[in-house]
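Structure incoming, see below.
As you look at this complex, bear in mind that one protein chain is not there, while each of the others sits in place.
A and B are the chain letters, set down in written order, and residue numbers restart from 1 in every chain.
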Amino acid sequence: MKKRLDVLVCGGAACIASHSQDFKNRLIEVVKDHDLEDEINIIETGCMGPCELGPVMVVYPDGAFYIRLKPEYAQRIVEEHFLKGRPVEEFLWQAPEARKIVEEKRQIPFFEKQHKVVLENCGRIDPENLNEYIGNDGYQALARCLTEMTPDVVIDTVTSSGLRGRGGAGFPTGLKWKLARRSAGDVKYVVCNADEGDPGAFMDRAILEGDPHSVIEGMAISGFAVGASRGFVYVRAEYPLAVRRLRRALEQAREAGLLGESILESDFSFDLEIRIGAGAFVCGEETALMASVEGHRGMPSPKPPYPSEQGLWEKPTVINNVETLANLRHIILKGAEWFAAMGTAKSKGTKVFALSGNVTNTGLVEVPMGITLREIVYDVGGGIPGNKALKAVQTGGPSGGCIPAEHLDTPIDYESLAELGSIMGSGGLIVLDEDNCMVNMAKFFLEFCVEESCGQCSPCRIGLKQMLRVLERITRGEGRLEDLDDLERMAGTIKATSLCGLGQSAPNPVLSTLKYFRDEYEAHIREKRCPALVCTDLITYTILADKCTGCTACARKCPVNAISGEVKKIHVIDQGICIHCGACFEACKFDAIERR
Amino acid sequence: MFHTEAHAPENRHYEQLREFIREQIDKPGPLIQVLHRAQEIFGYLPMEVQDFVAREMNIPHSEVYSVVTFYNFFRTEPIGDHIINVCLGTACHVKGAQLILDALADELDIHVGGTTEDRFFTLSTARCFGACGLAPAMMIDEEVYGKLTVDKARKAIREFRKTTEKK
Partner (left out) sequence: MKLEDLKKIREKHQKDMILRDGDARVRVVVGMGTSGIAAGARETLRAFLEEIEKRNIADVIVTQAGERGLSSHEPIVTVLEKSKPNIVYGNVTADVARKIVAEHIVNGSPLSDYVLEVSE
């Protein structure tokens, strides 16, 4: 019969010399004392190898490896391990480096420069277990608000912390709340903006997935401060996991009485509802978002009136971003001074950035405001793979701009990024290297905004489309030098006259690349050349006569039969037919095709 | 163009939707959530379904139509059993998402937006699932696949088909 445990005691010569028999005999006795003979199989084996560590013993199925055993250890091993299933650690073998790791490998630089506040719980606690959140001071801040603070004190605390909205514009959160609190009316709403539309930002998703209660608690605090008893979380449909975790968290909070009537026996009642977006970038803009929550097309509306006066269903409404909300509990618990001590003169606290693109370590990075881009890209991000040169860092997504390498040492906050022609945005940081074409990037963002324009106002609907046409022309090699001035002029008009933030900021990627990378635009226009070899129409493929072996591989791959030549003779590409697809370049095994 | 003919109430899908609408109707602004549910049930939102929603919610069909056509997420054409969304967000764009998309179009022998002949896959695009750190990325139904190469993407959809068809 198979027994529960197999215990292999080494009976090799070396172990016997170090008295393995004494240990084995004692072990057999103890096993007998505990009536375990039917469950435990003690076997003597031949030499296991690590003789200098003898006597040794291995226990299966778990595989625990004991060394330097003495008869007096038998009692504990049987009681702890054989009976309760816990190997006795101090008698186990440990690789020599085991302890060293703990001393040497404290941290890789990715973690070292970070300062986790908002992300503290992410990746550590079980997001589906309310108790773990509470164990990490969860809902303590709400409790403090309800028992020790008045709404005005809460607003004052948030105001003096210097917290500014993390959703893009950086509006002071305390001030926004004050305005909403002052607005007349009994019914008010709070809304969490979890639309995270910037393609390249994912901090809000990570917070909702990893620490959903921190957002719920933040919303309850803001509801208490402004006098709202109802809230909405607007989450984008592309985040199914975040929606699931948030749903679960809401249920738990309700069950525990942390949402609902008379929370923690106070007279504050508050509850939340999830609204799922339906794939429209403009719905991240607050007035469009409210239209969407109400169930309509997500069309922005002119401000004023501001949401704090007339928002959802024309009631005073506070809209805050996920990361903004997740900061609140820390500010309430640790105090406004603690928060204000981090960051720069006008931008306090930490900011989470989503680092991606051509960088070694990609992911979410939480750093104090005022750190430089260089520190983020090189220290935290580990630099550019393949020793390539950094060309620019794109920040702020479709509303932002590209910051060139020469400005990497600027300390980043809301103001400094704006000065450089970009914005903080939601915190997406995309690293571009020498293989990225800046004209192509500008075109990419413009295409995005053209697709996402709601079409309500003409500067955005028509103007952006015209700008895109010009860019398309340039990337096809049909541009004119005047186009560049035209682009700048159109950009100015669109920025000045669009109805909402989408149109007002959509020209930014074009403007910032024109400002810093005009030479690349000019190369496309004057020399009909894409220096980064990205714009397909401008790439020329030619066959190098001295390397071509006439293997015909390229000619067979060419989808338009532009390559001619006989077997074992030099081949030629007919440039008039070539569509620049690069299939021949991939197919050639002799590096005989040149790409320029 | 609009179907006005009442749908047989025994139709189980319409019943399901009707029930959901009943639960939601008293909540403020429920239309988008109702359309989400309808798309989950029917796979897409043809005129008949939009019309049904309008009647059940007692709102003009034009309002339903205006919302359906505004949002990218709502479809008025049927799709295959499984949908592949290749991300064309910024991070994925920089990491060569277009090559992945082209390869999958080639692998499945369909255009972007198209459905395979056996109606198994529809190939579509999206703007960011928040997996930017693992760019380029794609999603098959609700599962995200990251750090793709052309070969990995091709293999992933072949394996997906194999394991799904076995079930």
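For the reader, a short list of remarks on this structure follows.
As a convention for this text, a residue touches a chain if its C-beta (ideal position, glycine included) is under 8 Å from a C-beta of that chain, and two chains touch if they have at least 3 such contacts.
Source: prediction; values computed, not measured.
One chain is not depicted; across the entire complex it touches A, B. The chain not shown here is touched by just one of A:61, A:559 or A:576, and that residue is A:61. Contact with the undisplayed chain is limited, among A:205, A:351, A:407 or A:443, to A:205. Within the full complex, the residue among A:301, A:360 or A:466 touching the omitted chain is A:360. Residue in contact with the omitted chain (choice from A:54, A:127, A:368 or A:479): A:127.
Across the entire complex, the residue among A:139, A:270, A:414 or A:444 in touch with the chain not shown is A:139. Residues of chain A that touch the chain left out of the display are 4, 60-65, 84-87, 89, 92-95, 97-98, 100-102, 105-108, 110-111, 114, 119, 121-129, 131-132, 134-140, 143, 147, 202, 205-207, 209-211, 239, 241-242, 245, 256-258, 264-265, 356, 360-366. Interface residues of chain B with the unshown chain, by the touch rule above, are 129-134, 137, 143-147.
One rule holds in what follows: only the chains that are shown with their structure count from here on.
Mean C-alpha position of chain A lies 24 Å from that of chain B. Considering their complex, residues 27-33, 35-36, 66-67, 70-74, 87-95, 126-135, 142 of chain B touch chain A. Residues of chain A that touch chain B in their complex: 196, 198-202, 205-206, 237-241, 273, 275-281, 292-298, 313, 354-358, 362-364, 394, 397, 428, 430, 432, 436, 441, 444-445, 448, 454.
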